[in-house]
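On to subunit A.
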Amino acid sequence: MESLLPWTIVIPLIGAGLIILARHRPNLRETVTLLTAAALFLSVVSLTPAVLDGGRPSLVIWGILPGLDLMLRVEPLGMLFGLVASGLWIVNSLYSIGYMRGNKEQSQTRFYFFFAVSLAAAIGVAFAGNMLTLFMFYEILTICTYPLVTHSGTAEAVKSGRTYLGILISTSIGLLMVGIIWTWNAAGTLDFTPGGILKGKVSDGLIGVLLFLYMYGIGKAALMPIHRWLPAAMVAPTPVSALLHAVAVVKAGVFTVLKVIIYIFGIELVNGTAASLLLAGIAAATLLFASVIAMQKDNLKARLAYSTVSQLSYIILGAAIATGASVIGGGMHIAMHAFGKITLFFCAGAIYTAHHLTLVSELNGIGRKMPVTMIAFVVGALSIIGLPPMGGSLSKWHLMLGAAEGEQFIFIAVWMLSSILSVAYLMPIVVRAFFRPLPTPQSVGVAATGGEGGIEEAPLFCLIAIVISAAGTFALFFAAGDIGQLLAPLAKP
Partner candidate 1 sequence: MIAEHFPVLVVILPLVTAPICVMLRHGGRAWLLATIVTWASFALAIALLRQVMDTGAISYLLGDWAAPWGIEYRIDQLSAFIILIVTAIGSVMMVFAPKSVTAEIPGDRVYLFYTMYLLTFAGLLGMAATGDAFNLFVFLEISSLSTYVLISLGKERRALTAAYRYLVLGTLGATFYIIGVGMMYQMTGTLNMADLAVRLPAVAETKTILVAVGFLTVGIGLKMGLFPLHLWLPNAYTYAPSVVTAFLAATATKVAVYVLLRIYYTFFGAGIFEGLPVSNLLLALGIIAALGMSAVAIFQDNAKRLLAYSSVAQLGYIVIGISLVTATGAMASILHLFNHALIKGSLFLVLACVFYRIGSTKVDDMAGLGKSMPFTMAAFVLAGFSLIGIPLTTGFISKWFLINAALEKGWWIVAVVVVAATLMAVIYFWKVIEAVYFRPRPDGALVVTEVPALMLVPLWVLAGANIYFGTNTNLSVGTARRAAEILLGGGG
Partner candidate 2 sequence: MAFPGLINYWIVVILMMTGFYIVISQGNLIKKIVGLNVFQVSVFVFYISMSKVFGGAAPILDDSIETYSNPLPHVLILTAIVVGVATTALGMALVVRIRDAYGTIEEDEIQRLEAEESEP
């Protein structure tokens, strides 16, 4: 048997079809989702040994233009992204079942359908063998997530959806596509090649232009000032925010950034150029500003969204510094942040499902009612801040190592400052939850029917998902070595 590579795209699509067929039987439909997620994860896992051994499973789907194929090719970074996305889909599906039923959301079949298609697109992005294929799946991902963002169909959702699609489509068509065509024009190929394809083909000035076409063209990476779509996307149901806007979509963005830096430009070409310094500066500014904004947000999901914007720029900064350790750190951070942030979003969703609370200021004493959820929240928060023994600490370590390697010490200071800021926007939530008294029932209204001290957790499915993802965040601290080993080839030119 050949590798399961083509199945990684096909399985979610088949799943999507089956979901439609099972639309009248919710239990069957959810079972299909879970089974599809599991099958997808297994098929992705099956590719791992080969990639670890230095193999690069690849597959040409068909030639789309003369000399330009639609092709898949698995390399370490894509492998990692694929594993994270497909693995977390299982957890997230569990969570979705609890959340969607708990909140009695409408049009659940549409929800699961587009979710499955989005996953197919995310895997396509992960395993794309050249820039055109990546671009294609990138656009499909944008379009398929739109119905999820506007799921509720309210005026606010439509407005946010407009921001979402407007920014993502206009940056990708307006800048990224031009960048890609320009690259094709200059280099005559778009294949992802270790060491890059642009070396010696373009002038320094053009490298700068291309760098910015890519960095701002990849709107999903949410570099300021085109980050607005991400907070806007928070109108979506929480499972969407969790998996797509903390993992699949945003990570597809930074993943593309890393891919472009590593395989299109080549880290040697980028390292130390004026354009990359400017880019690093913008990323650093985004990182800090977003943290500051996050502090001011009272809406829990909005705060987490800005935290995501900030964390994404960690990875962009790593890519802009462009040393071996910094890109490995960036790659690693994709996994670390994914687990940490999805845990946080799960918690936010659980709080909403159980008590219909969305604001940070309403969370006084919630830890007593939802102890499991809030402990998981602490785990996620620690990972985001970057404290051991959570996974987030190690990716940060690599990133800082990379900055030192590139002798750009200022960015080490930026990361440290950012850690302090993230303490400032995450820890108050924990403090409120555990150390403030519960409000009197009147002031919370219907939500506080459980009475003082009673435990009122979210539905079981949600809780299981939260525990798994929190455990994963913890486990990654110990798995970091393996991830580092997987990503090691990235550092070699």
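Heads up, the rule we're going with is that a contact is a pair of C-beta atoms (placed from the backbone, for glycine too) under 8 Å apart; a residue touches a chain by one contact, two chains touch by 3 or more; residues count from 1.
Picked so that all candidates are chains of the complex that A comes from, given by their letters.
Keep in mind the model is a prediction, meaning the values are calculated, not measured.
**Q** If you had to name the candidate from 1 or 2 that touches subunit A in this complex, which would it be?
**A** The touching one is 1.
**Q** Considering only the defined contacts, which subunit A positions touch candidate 1 in the complex?
**A** Its residues touching candidate 1 are 62, 64-66, 70, 132, 135-136, 139-140, 143, 150, 153, 158, 162, 165-166, 169-170, 173-175, 177-178, 181-182, 184-185.
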